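The complex appears here without one of its protein chains, the remainder shown in place.
Moving on, here comes chain A:
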Amino acid sequence: MATVHVSEAEKVYILHGIRDDLRVDGRSCEDYRHMEIETDVVSNTDGSAKVTLGDTAVLVGVKADIGKPRPAVPNEGYLEFFVDCSANATPEFEGRGGDELGTELSNTLYKVFNNKHSVDLKSLCISAGEHCWVLYVDVLLLQCDGNLYDAISVAIKAALFNTKIPKVHLSADEEGGKEIELSDDPYDCVRLDVENVPCIVTLCKVGHRHVVDANLQEKACSVASLIIAVTHKGTVTCTRKVGMGSLEPESIFEMTQVNASGRPFMLHS
């Protein structure tokens, strides 16, 4: 992530504030910053969304393409994630600087969505073993002020909600192969069911307490964070720990309780 320098005295101030449940901007440890979600922002994609969480801005575009299904699961489509940390966000991402963070974010997204319940992959199948829909999800980081995982997961959920996949008509042609026709009508499309798409909640451990939605300064004072992907029903799809510090088992349990009680709110456009 982009780094910010904090002096020792500032760290002490932030630590004591979090201990007393009053962060620098007046939030409590479980409050999110102001979030704005806009969908359908990029015209040449099948679905897109832009999310601003405080000063963090993320743009997601979803493009649907027809491809060959994976050999292990012939009657399912799949999702491909690519995260681009643009140099607009911070000069550290210039050139290849943002590649490491981008690969880390995409790998986490693969893990989060690697289960049968998040997205109904069977609905993406066109003909078993031969054709299926592949959803290419491209994430672009516009501005970085901490809490990238949460903003990205909300943007992906909104973009998938906004995705319109054209309806497909299969017909047999002369040689016995299958011919695919896409309907030309822009309104004749299939929408995805995004109810079970998980959202990621990042909990940063600062001192002895954990905070939700940490900005860069609070991140500089924390040693470890726990990333939990959870659906609206409460099913956890992925957990990851990042950072160099260690977390005690009790604090992990405490964090998951917080997570269960406070999930981000959703705005539908």
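Some observations on this one:
Simple rule for what comes next: a contact is a pair of C-beta atoms (placed from the backbone, for glycine too) under 8 Å apart; a residue touches a chain by one contact, two chains touch by 3 or more; residues count from 1.
By our rule, contacts and distances are computed from a predicted model.
The listed options are "U3 small nucleolar RNA-associated protein 15 homolog", "phosphoglycolate phosphatase", "UDP-arabinopyranose mutase" or "Exosome component 2", and the UniProt record of the chain not shown names that protein "Exosome component 2". Within the complete assembly, A:Asp31 is the residue of A:Asp31, A:Asp84 or A:Glu104 that touches the hidden chain. The chain that is not drawn here is touched, among residues A:Ser7, A:Ser43 or A:Ser171, by A:Ser7.
Residues of chain A that touch the chain left out of view are 5-10, 12-13, 16-17, 20, 22-28, 31, 33-34.
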